[in-house]
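Partial complex: the chains shown occupy the same locations as in the complete assembly.
Labels run A and B following the written order; every chain starts at residue 1.
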Amino acid sequence: MAGSTFGQLFSVTNFGESHGVAIGCVIDGCPPGMKLSEADIQPDLDRRKPGTSRHVTQRSEADQVEILSGVYEGVTTGTPIALLIRNQDQRSSDYGNIAMQFRPGHADYTYWHKYGVRDPRGGGRSSARLTAPMVAAGAVAKKWLFEKYGTQIMGCMTALGEVEIPFQDWDFVAQNPFFSPNNDVVPELEAYMDNLRREGDSVGARLMVGAINVPVGLGAPLFDKLDADIAYAMMGVNAVKGVEMGDGFDVVAQKGSQHGDEMPPTGFKTNHSGGVLGGISSGQPVVVHVAIKPTSSIRVPRESIDVEGNAATVETFGRHDPCVGIRATPILEAMLALVLIDHVLLHRAQNGDVTVQTPVLTMDEGL
Amino acid sequence: MAGSTFGQLFSVTNFGESHGVAIGCVIDGCPPGMKLSEADIQPDLDRRKPGTSRHVTQRSEADQVEILSGVYEGVTTGTPIALLIRNQDQRSSDYGNIAMQFRPGHADYTYWHKYGVRDPRGGGRSSARLTAPMVAAGAVAKKWLFEKYGTQIMGCMTALGEVEIPFQDWDFVAQNPFFSPNNDVVPELEAYMDNLRREGDSVGARLMVGAINVPVGLGAPLFDKLDADIAYAMMGVNAVKGVEMGDGFDVVAQKGSQHGDEMPPTGFKTNHSGGVLGGISSGQPVVVHVAIKPTSSIRVPRESIDVEGNAATVETFGRHDPCVGIRATPILEAMLALVLIDHVLLHRAQNGDVTVQTPVLTMDEGL
C-alpha cells in the first residue's frame, strides 16, 4: 500500500493537509449492523480539538465530522464509511518564512528531499492535525469493541517534561486540560506550561494508554504480533519516539522469576507483560507507554539552512502546541482501538471455528 | 496478509517450527542483478546460531542455509529467493511436561487459546529459532544496501540485567560472546551469567542497533513512517518489550530547544532524533534501542495451570537461553535491514523522478 491506509481488514485511509480544504478518512471493512451517527464520533474529536485551553494551540477548529457514506438509516452497512472534516481557521500567512527554511527537528527537511515539493502551511501533511480523522475512526472502532466484548480503552498523561504525574484515579482525566489522572499535580502542570510559553520553548511528555476486556487470542505469531502492530501504530503518531508494552524498558533488569506473570486458576497475579504473550493477547489488560518529543516549532532561535542550502536562523511564530502530548491521549486511544478491532477481525477470519476446553483466566487488576 | 510475511516490496515470508523438519523463508522482490551465494548469508547465521558459548542454549544446530531458487549463475534474477535451513538437533523428549502446562510469561497459553492446537516442541512457532530465516533474509538486504548506498548496519548489547555496558568501540563487538562493545566489562558479564545459570533463572537485556549512510527520504508521512515500521519490526522480535528511536524516553524531559538537531550548512550537529524526522529518514544515522525481557523457560518453580485449568507448578528443564538478548544483535540488525530496503524500494517507486537542488546535509557523528 502507498502508506496512508492503516489496518488490514478494518482499514482507515487518511487524507488532507493542515491548511487544505478538508481532512478526513475512509473506513473500509466496518462490520455491518452497528448503530452509528456523528454523535458517536464527535465527543472524541472534541477531546482532541485545539483551542480548548491556553496550554494548546489557539487555532480555532470546530472539527465537526460529517458521515458521507456507509451508514443507512443510522446503521452501518458494511460498506466504506467516509468521514469529512472541513478546515476552517487556516491562517496561512503565519507560515511565510517556514516555506523557505527548515525547522530543526521538523519534517520540513525530509519532506522536501522526499517529494521535491511540499505544502508548508501549518506543516501540511506532517501536521498533527491529521490525527483528527484517526480519532474519528477510532471512535467507530471503540464503539464496536465495547458492544461486542465490553472492551474499554483509556489513556492519560503520566509525565509532562520533568514533572511526573502519579496515578490517582481515571475519573480525574476528564477534569483537567492535561488528561492528568491526578488532580493535585494540575497546578504544577499549569505553572510549568505557563513558564514554557513565556520562554517560547516546548517540552516532551509521557502517556499511558490501555484497554480492558480484550479477548484472548488476538495477534499472529510473526510478524503481525499484537504488540508489533501496537508499536507501529504508536510510533506512527506525530512526535512519538518510544513505545513500551507493560514493563517496557524495566524488563532489562528483571529476572524471569520476577517478570513472568504467574497464572494460577484464580487468574493472573500480575501484569508485567502488558497483556501480550508471544505477540498474542492474554486477556490481561493491554498496557502501553509512549514517549512524545517536544514540538519543533518554537520561538527560540535555531541554526538551520534554507532551500538553497544557505545558513539560516529559524524562529517559528504562529500558533503551535508547546507540548503536543497534551492533546495526544485521545489519539493514542484511537490508534489502540484501531489495532484491536483489526486483530479481532483477523483472528476470527482464521480461527472462527476454534473451541478450547481450557478456561480463560481472569485478571482483577485494571489498567 | 496472514501475518507471516514481512515487508511490502522486499517481502519475506517465514515458515517453520523449532522442532519441525525445517525452517526457512521466501524473499520476494529482491532486485535482480546482485551477486549472491550461500557464503554471503552464512556469516550472519553463524553469529546468531546456538551453542557458541556456555552462556546460550546448548542446542547444536549448524544452521546451514540452502538457496533453493531466485539465483542463477550466482546472480539474483528478481524472482523469489527461497532459503531453507534443516533442523538437526530436535530433542523433543525434553518438552514432555510443557505440552500440558502453560509457562508463566510464555506464549504457550495464548497460542493454545488462539488455535486450539499447538506444537509444544521447543515452543513450536513461538520459538526464537524462527528468527534464523530473518537473519538470512537480512543478510541479503544488507548486501544490497551496502552495494547501492554504502549503508552499514551495526548492533550491540548496552545492558545485561543490572549491568550497564558503556560503549567503547565497535570492533569489540565481535570479540566476545555478548556482542558487547566494551571488553572491560566482559568478565563481569560472564560472572553474572554463570551465577544466573546456577540459580536457574533468566534475565533481560538492552540492545542498540543502527545504520549509517541511510539515504534521505525513506518513509511515508503516515502511516508507514520509517520509525513506525522499525518499531513494528523490533517489537515483533521475540521477547522485545520496548523500542526507542534516538533519544527515546529521554525526550519526555527535553525542551524543544534541546531536542531539535540543529542543521547548519556544515551538517547536523547532534542526533537526538535517531535519524528520522516526521517519519522520513534525514540522512543522520538511524539509532534504535530495544528492551528484551527475560526468558520464561526457567527452572525456578512458578504457579500456573494445565490445559484442563487445574493448578500446576511449572519448572522448565531442557535447553534454553538464560538471556535471549545475548544472541539478539544479528536479529535486530537483520530486521532493520529489511525495513530499510523495503522503504528504499517504496520510495523510488513513487519518487523516482524527484530532483531537488537543496544540498543533502552530512553528519559526522557515527552510531
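By definition in this document, contacts are C-beta pairs under 8 Å (C-beta built on N, C-alpha and C of every residue); 3 or more make two chains touch, one makes a residue touch a chain.
Owing to the predicted nature of the structure, the values given are computational and were not obtained by experimental measurement.
Novice: Assuming the 2 chains shown are copies of one sequence, what number of copies does the full assembly in this structure comprise?
Specialist: 4
One rule holds in what follows: only the chains that are shown with their structure count from here on.
Novice: Quick one: subunit A and subunit B, Cα centre-to-centre, how many Å?
Specialist: 26
Novice: Quick one: in the complex, what on subunit B touches subunit A?
Specialist: That would be residues 1-6, 8, 14, 102-116, 125-126, 130, 159, 161-162, 196, 201-206, 216-217, 219-225, 227-236, 238, 241-265, 269, 272-274, 276-282, 291-298, 300, 302-305, 307-311, 346-347, 350-351, 354-361 of subunit B.
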